[in-house]
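Quick one: the structure is below, questions incoming.
Only one protein chain is missing from this complex, and each of the others stays in its spot.
Note that the chains take the letters A, B and C in the order they are written out, and that residue 1 is the start of every chain.
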Amino acid sequence: MAERYSSFAPGGTAWLLQRVTAAFLVIVLAFHFFLLHFVNHAADVTFAGTQARMENVGYFLTMVLFLIAGTFHGVNGVYNALVNQGLAGTQKKVVLAVLVIASVALIAQGTYVAVEMAGW
Amino acid sequence: MYEHDVIVVGAGGAGLRAAVAADEAGADVALVSKLHPVRSHTGAAEGGINAALQEGDDWELHAYDTMKGSDYLGDAPAVETLAQDAPEDTIKLEHWGMPFSREEDGRVSQRPFGGLSYPRTTYAGAETGHHLLHVMYEQVVKRGIQVYDEWYVMDLAVSDEDDPNERDCHGIVAYDVQTGNIEGFKANDGVVLATGGPGQAFDHTTNAVSCTGDGHAMAYRAGAPLEDMEFIQFHPTSLPSTGVLISEGVRGEGGILYNNDGERFMFEHGYANNSGELASRDVVARAELTEVQEGRGVEDEYVHLDMRHLGEERILDRLENILHLAEDFEGVDGLIEPMPVKPGQHYAMGGIEVDENGQTCIDGLYAAGECACVSVHGGNRLGGNALPELIVFGKRAGYHAAGKDLGEPEIRTGYGDDVEDETDTELPVQPGAAGLGTADDVAADGGERTDGSRSSSEARSDGGVVADADGVLEQTVEDARVHVDSLMDKDTGVQHAEIRQKLQNAMTDYVNVFRTEEGVKKALTLIRECREEYQDVYVDDPSTTFNTDLQQTIETRNLIDVAETIALGALVRNEFRGAHWRQENQTRDDENWLKHTLISWEDGEPNIFYRPVILEGEEKTYEPKVRSY
Amino acid sequence: MSTQQPEQPESQEAPKDPEMRGAESPVDEKEKEDGEIDQTTADKSELEGETVLIKVFRYDPEVEGKQEPRFDDFHVPFSKGMTVLDAVMYARDHYDSSLTFRHSCRQAVCGSDAFFVNGKQRLGCKTQMADLEHPVRIEPLPHQEVVKDLVVDMDHFYDQMHTVEPYFQNEETPDSSDLEEQRQTRENREKVKMSTRCIWCGACMSSCNIAAGDNEYLGPAAINKAYRFAMDNREPEDVKEHRLRILEQEHGVWRCQTQFSCTEVCPKDIPLTEHIQELKREAVKKNLKFW
């Protein structure tokens, strides 16, 4: 009976991380929005301003973490949604691989950009 | 054809328990049921399971109470077996995970119940039957017992010796409701019938739509006698539109019954000057009906049960589920209106005659549960005594069918030298098979064949008795196919629903709580009419997929047979005992009636006879006493 | 039967609507009926003596004219306390004996008659006609294949129920001949109480979008069944872990997206979503232990 499900995959970790990142995102996202639309008007953003913020190591780290958390949360969400819709077998493996590559690329690119912004 | 060692027909509490027992005893078991097991009517039981579990209580007290409750029509060996086995079997349910209500110290709770000298009703909330049914089914799943659900069992494959005591049961014939296939099931060791009650013989019943007495009718036509069929318990508080049961708890908490004139009739009309609404079930039921018959019923149909004065808080605390029942099934809010109630058929004390091991007089044929009559309930069943009966006698039947030695039974079955024939009662009409017309008509009638024998006319015409198991089974399958074809082929005639309604009305009008000679005779006449109309029955639905029209048509035939035995029993037993009341003789007549009524089907005719009650127990004899509480 | 009753349902002959959009059956007819019968929840007393219109899904693979699903109209005389089940039974017994549906207890314990009534999964016997908008549309449970009329194939539901090993597992019970039970606290019984009420009607499973999309998803009823055992202290710890492992499978608890429709339709008011969520947390807790 239980053996019907041969692929033993405890989904608990991903599920938990999705919640943890969500909780984290609430805070940073609110901060991010506030900072860039209300405190500093988006239209007034200049490279200099960005650099000034990015030079602060705390801010830099927060933003990178924000990116990692957001990427994981978003990509994992997308993946779950597809699996729920019945994605299975090879297709599923391919999608997972594509998503992982995209995430890694996104995070790498984002971090690179942030480093560049900080001017290091 | 399918083949198993033991075949259990019906998957309510009794059937499931029998299957588990047979499996434990090493047999290859199959359950065949017209409903998926968890749909069985055992799930509706609320109150609890009687078992002497606690210190201070013991099985002898339970046996004594049961015998007294039965109005001394229970057989002592059966009653004592029930009381002795119930504790262990109840504990076994607990070990299987049944969620019984608990005491502070973590032990199972027991509560007082009507007619018991000790609080020994073990319960799981107000849904004991539901839990019992599910726990038993879980055991069946655990053991991997084969279940054929939504297979309607049509007939028993029984050899056709003249004397029923010499017949053998070799299996069953069932109809796959999903596909319309008719198949034989061979039983190497035994067939256990556990098909539940016959409540649908009445118009107004707390029983499910599936309670159509199929097992009764099959066993009856195969030659096993039906015992004490006249003893039907009516519950005084059921909802008029559906028959849903309103627990005795409402009256226990102080609910009051009123008639249409707003009178508290239990007192004002002197039905029970001491206990009023709390008088025993039969007394209250008779009072309600008298009110209605004398024109003081609400809408000429029911009376009011009022609990508003108990106050919202108390009602919500103790009777909350009653509020839901009244709201869901009657559209009445019990907090602001009185609830309509009337007596409803509730339980059949009688059934297929069996001994303590569940065996009928036919070799290899067993019965257990409400369809059987080991005779533990006699003339009247105590609340909470049916569920232990299911597990105790279900288990015994399963064991015995699987070949386990349970010792020699003390109860005798079948027609034998210890019985007394019925001689004096005059019948208004000829009961039994109707219109022995053409072979087709008779096949449509589903039971008797043209020459009155058990097997089909074709088999008989070549002169021989079919004796070997496979032959008997094949023949029965063939008969069933002919039967179904003939029902399906007809395009005009009467529909079963009409006949069923007429039958149910006849029973509720004349064989209800009140029984008079004249009334019961009227009922027999009407039943006869139903039988004759049934000759013209046809099935409108041409489909072989899930044809419930066909299934119900066959059930209706069974109801006719069962209703007839109830009415016959009610006619011959001219006394007032337990739930059976007769206008002509309103006292218990121990001199003439300490005996069971037995009715068997012989050559298409009911044969009525009697067997004395066994009052000698293991150690003591139960002396009939006045039944007062 | 009143003389105003049509002997046969009006739409007997032709498959009205091949698209099966039964609710939108021919417009003019619908409007006419709207006028006749109070649209909103009808006042109970107002309905007295009236007839109510039910529109019932019909399908039979073998019968011509029913192979393509259609809706039949039945006018049923209303009486106080009438349930949806009473109405279909009346229609079957008086107008069309081939109208097919499962039913048995008439009191919400056998779980046979879960239908899709006016767009919601409900038990026929537990739903008052007077509480519904009229006309009343009755269909078989969605997300399951239709065998005939209102009868759906329940096999898949049963399979899922059986997958969670729905039986008590404790090899160490006391000897039953000593009449000794396993002890259980009242609190623990209270904890599992609601979960033990399930009557296997399948309404929850039918209402769940996830179960519809993923056939292997255990579904709310089976998870609830597992909850019933996992939370019962009479079962030893290792059995509980075993149960959680079953629930953690790919198609187990994680699939639930907390849509709550199961909880909303359950006729036994079992807090299904809550139970599923609790099991997710239990599983996470168990996994954290290994870190």
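Going forward, contacts are C-beta pairs under 8 Å (C-beta built on N, C-alpha and C of every residue); 3 or more make two chains touch, one makes a residue touch a chain.
We take it that contacts and distances are computed from a predicted model.
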Missing subunit (named according to UniProt) among the choices "2-oxoacid oxidoreductase (ferredoxin)", "Succinate dehydrogenase subunit C", "Glutamine ABC transporter permease" or "Lysine biosynthesis protein LysW": "Succinate dehydrogenase subunit C"
Sole contact to the chain not displayed, among C:E145, C:D159 or C:D175: C:E145
Where the missing chain touches chain C, by residue: 20, 59, 61-62, 69, 119-120, 142-143, 145-147, 153, 209, 212-213, 257-261, 263-264, 271, 273-274, 277-278, 280-281
Positions on chain A where the hidden chain makes contact: 19, 22-23, 25-26, 29-30, 33, 37-38, 41-48, 50-51, 67, 70-71, 74-75, 77-78, 81, 102, 106, 109-110, 112-113, 116-117
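To be clear about the criterion, only the chains that are shown with their structure count from here on.
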Distance between chain centroids, defined by C-alpha means - chain A, chain C (Å): 40
Chain centre separation (chain A, chain B; CA means) in Å: 66
Inter-centroid spacing, chain C versus chain B (mean Cα positions, whole Å): 29
For chain B, residues contacting two or more additional chains: none
Multi-chain contact residues (two or more partners), chain A: none
In the complex with chain B, residue positions of chain C that touch it: 44, 60-63, 79-83, 86, 92-94, 96-98, 100-112, 125-126, 128, 130, 147-149, 151, 154, 158, 162, 165-168, 170, 173-174, 176-177, 179-186, 189, 192-193, 196-197, 199-200, 229, 232, 234-235
Residue ranges of chain A in contact with chain C within the complex: 1-2, 4-5, 7-16, 84-86
Residue ranges of chain C touching chain A (in the complex, touch as defined): 162-165, 210, 213-216, 242, 245-246, 248-255, 257, 280, 283-284, 286-287
